[in-house]
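All protein chains but one are shown in place.
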Amino acid sequence: MTEELRIGVFICHCGINIGGVVDVPAVVEYASTLENVVYAERNLYTCSSEGLEAIKSAIHEHELNRVVVASCTPRTHEPLFRATCKEAGLNPYLFEFVNIRDQCSWVHMHEPEFATEKAKDLVRMGVAKAARLEPLEELTSDVIPSAVVIGAGISGMTAALSIAKNGFYVHLIEKGSEMGGLLRRLYKLYPTEELAKEFLEQRIKAVEEHERVELHLSSSIKDVEGYVGKFKVILDENGVEKSIDVGDIIVATGAKELEPEGLYEYDGEKVITQLQLEEKLRREDLNRNGIENVVMIQCAGARGEVVKYCSKICCMNAIKNAKLIKEANPDINVFIAHNELQAYGEEYELYYRDAKKAGVRFLRFPLEKRPKVRKSDGKLVVDVFHERLLMDIPLEADLVVLSTPLVQNPDAEKLSKMLKVPLGQDRFFFEAHVKLRPVDFATDGIFLCGTAQGPKDIEESISQGYAAASRATIPLAKGYVSSEAIISSVDEAICVGCGICESVCPYGAVEVVETEEGRRAKVTGVKCKGCGTCGSSCIKRAIKMQHYTDDQLIAQERTAFVTEREVVS
Amino acid sequence: MKEEEVKIVGFLCNWCCYAGADLAGVSRFQYPPNMRIIRVMCSGRVDPVIILDTFLWGADGVFIGGCHPGDCHYLQGNYYAEKKIDMAKRLLKKAGVEPGRLRLEWVSASEGERFAGVMKEFTEEIKELGPIKFEKDEMEAACIAAADYSLRILATKEKELLEEGNKYGEVFTRHEMDRLLDDMVREEYEAKRILLKLKRPMSVKEIASELNLKPNVVFRHILDLKRYELIEAHEIRDNTPTYIAKVEEGVE
Partner (left out) sequence: MEDKAVLVIGGGVAGMQAAFDLAEAGIRVCLVERTLSVGGRMAQLDKTFPTNDCAICILAPKMMDCYRHENIEVLTLSEVTAIEGEIGSFKVKILRKSRFVDEDKCNGCGDCARVCPMGILNKFDMDLRVRSGAYIPFMQAVPLIYALDRDKCMRCGLCEVICGKDAIRYNQKPEIVERNVSAIIVAIGFDPLDPSGLTEYGYGKYDDVITALEFERLICAAGPTGGHVIRRDGKEVKRIAWIQCVGARDTRDNRPYCCSVCCMHATKEAILTKEHNPEAETFILYTDLRCFGKGFQEYVNRAEDDYGVKYIRGKPGEIKGKENKILEIFYSPSSDKVEKLEVDMVVLSTALIPSEGVEALAEILGTELDEYKFFKLKDPYNPTGTTRAGIFVAGYCQAPRDIPECIAHGSAAASRAMEVVLGGSYDRRA
């Protein structure tokens, strides 16, 4: 049985802000003539405690089951009025807001008659919508209080350890046989110049010793299903299949160094990458081989050569290695051929100055004329174009070191499909928002950190590791996730399972599933953010965007200039 | 309220344009009082059917306000809005209504002054066009066509077809896409016009002359409509078969 509609309308004077332009008593009088309106009143300030009390008592006294407030903007005051309705025992979604200040009295100050007419129209539209409002509930679902971190490089280790310290169980999954990631291949770290090995050993020990971290080495992800709070991750651990149930997931799969095949006479012997140089430095190879001249080439393969982006860390890494060579043996000449030097921030700029003092020579080339490596009488020569002299400077080199960019791991594509999270144009994982959500994915419950998101140094990878830990701890600590009440829903009787809704949903909230009746779209409430694009795209108009239903919007637009009675007739 | 005022309905997204309209208010930027605003969470929510229905119910202009490209709170909703509004414009044109009566604008939350400026401009434009005129049948046909699955698929899939290609891997050029859209819109609109005509029994010839279409075109549509069980044969009149709509299909 449909209940009788009993709508109460409250019109706010907002002091003189509305009342000074709009004829509020006339609007109240008009409102009381509208279909289904059983009560209308005006308040000096509806948002004041007196105003709120008036709403509550009217709900009881007049048995209101819908409330319309015409005042300022829902963007600031809707939560207040919803809470008031709730306090009076009315479902907060049976409340409708009409803006007659910001979008009426304040913008038509010199046309009070028109402003009053417009206010009446807006109230009429609000009442028409209110008549069609349905009670909604915020759904909650439980969270399994543990997390999975994929990748045991420095950021993944940091994230796992911090979640464990926050009191939750963590599965740390590493495809290799050891933790440490790219850091294992470094000799010393900038700017402290401590040994990467020692640094890493301490960190590994801390992770290994923590009772709440469970390490899965030599493990790969086979499949992932579920949603925030309830993920099931299927692992292949040393050939054995395992299934792990967790509340959320952190992607920390890292990056790799670009192989400069075919660039700058790269051979891995005399022309090597920075990581290969780190290895030589660790073995103190340079002195033994009688090397006198080292030339480093920056942006090798980056900034438009192979990849478009700047890899952020290569300048500092080159400066560090150059400085270390120079300090170990001041007789070795070290040149860094660079374009823009990314010695950003506080410490790196200073470190760069130290390297200059240590005797490292810097030569700037224009990006359009990158250095060339050639062989002359069995010796390597690097021609670096000098911007001022407008000619090539030939530098003899016993060793050429290419500073190549970090690039995405080839298996990232597979993982991105499994998790349904996107990769960007640069192939790195693409965060939810470039500015505001650096370690979140748009999909709730999945986070990212470290070089999987883009090139970054150790400090920043650690910072992001902690950040992802914080984000991932939230649902675990809360113990539940709540969905928006305003979500879409599918009428399975109409749905044909075409999947167009799935293709437009940025949150993976609508999916086509097999049902007894065939393929049907299904909304996972906790994932839906309520934009409604699925509804307006549905080819059968089978999706209802709650609180902004077709029915409600049509009622509003149809009553914009005529009354509901005229619409019905 | 003496003078003849034009009527505009605006659908504004909560995060950008609605906030921009609020800012116009807070800053007291004055603009004409012709528009009635309806708040939606995302411009991507606005369905072409609802837009056309708004015209059907007497609006002289319809305004959609969303976030600037790239700013969408829901990542891509405004992109889909753009395609849907493009579709609605094509249908408006079919119904003999100036597509300029429908306007999509990106207004950010900080563009209060711009919102007021856009309001002035749009109101002026609509005033210039004057009160809306259309044949009810034609606008209804446009509405029903917008609700039809084929146009809805096309409006949503446009990006994919332009960028990634169809199921056969054929990537469409902008020009090809436009042609496809025009063809499909014409087809659907004609079909819906015929469907609406068939509220009473008519023959192919009668429809053709009333709608100013070629009989073979009408016949093709009749066959399609029959196949989808939207119409049925009514009776043979003077050796000519007549048809009638099976169930009344309305907007709602």
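Residue numbering begins at 1 within each chain, and the chains themselves are lettered A and B in the order written.
Note that contacts are C-beta pairs under 8 Å (C-beta built on N, C-alpha and C of every residue); 3 or more make two chains touch, one makes a residue touch a chain.
These figures come from a predicted structure and were not determined experimentally.
A.B. asks: With the missing chain put back, one of A:R353, A:R374, A:K417 or A:R565 would touch it. Which one?
C.D. replies: Result: among the candidates, A:R353 touches the missing chain.
A.B. asks: Among A:N99, A:S403 or A:S463, exactly one should touch the missing chain; which is it?
C.D. replies: Within the whole complex, the residue contacting the unshown chain is A:S463.
A.B. asks: Pick from A:H60, A:K308, A:K414 or A:R519: which residue touches the chain that isn't shown?
C.D. replies: Counting the whole complex, the residue in contact with the absent chain is A:K308.
A.B. asks: Among B:V26, B:L129 or B:L180, which one is in touch with the chain left out?
C.D. replies: B:V26
A.B. asks: Have a look at A:N36, A:N91, A:T140 or A:N166 and name the one touching the chain we're not showing.
C.D. replies: For the chain that is not drawn, the touching residue is A:N166.
A.B. asks: Just the residue numbers, please: which parts of subunit B touch the chain that's not shown?
C.D. replies: Where subunit B meets the chain not shown: residues 15-16, 19, 23, 26-27, 67-68, 70-71, 73, 108-114.
A.B. asks: Which parts of subunit A face the unshown chain closely enough to count as touching?
C.D. replies: Interface with the chain not displayed, on the subunit A side: 14-17, 44-45, 47-48, 76, 79, 162, 164-167, 189, 191-192, 199, 303-304, 308-310, 312, 340-350, 353, 387-388, 424, 426, 428, 433-439, 453-454, 458-460, 462-471, 473-474, 477-478.
Going forward, only the chains that are shown with their structure count from here on.
A.B. asks: Write out the stretch or stretches of subunit A touching subunit B in their complex.
C.D. replies: For subunit A paired with subunit B, touching residues are 73-75, 99, 101-104, 106-111, 113-115, 117-118, 121-122, 125, 442, 486, 498, 500, 503-504, 506, 529-533, 535-541, 545, 548, 550-551, 553-554, 556-558, 560-562, 567.
A.B. asks: Along subunit B, where are the residues that touch subunit A in the complex?
C.D. replies: Residue list for subunit B touching subunit A: 1, 5, 7, 9, 11, 14, 18-19, 21-22, 24-26, 28-31, 33, 36-42, 44-50, 53-54, 57-59, 73-77, 80, 84, 116, 147, 149, 152-153, 155-157, 160, 252.
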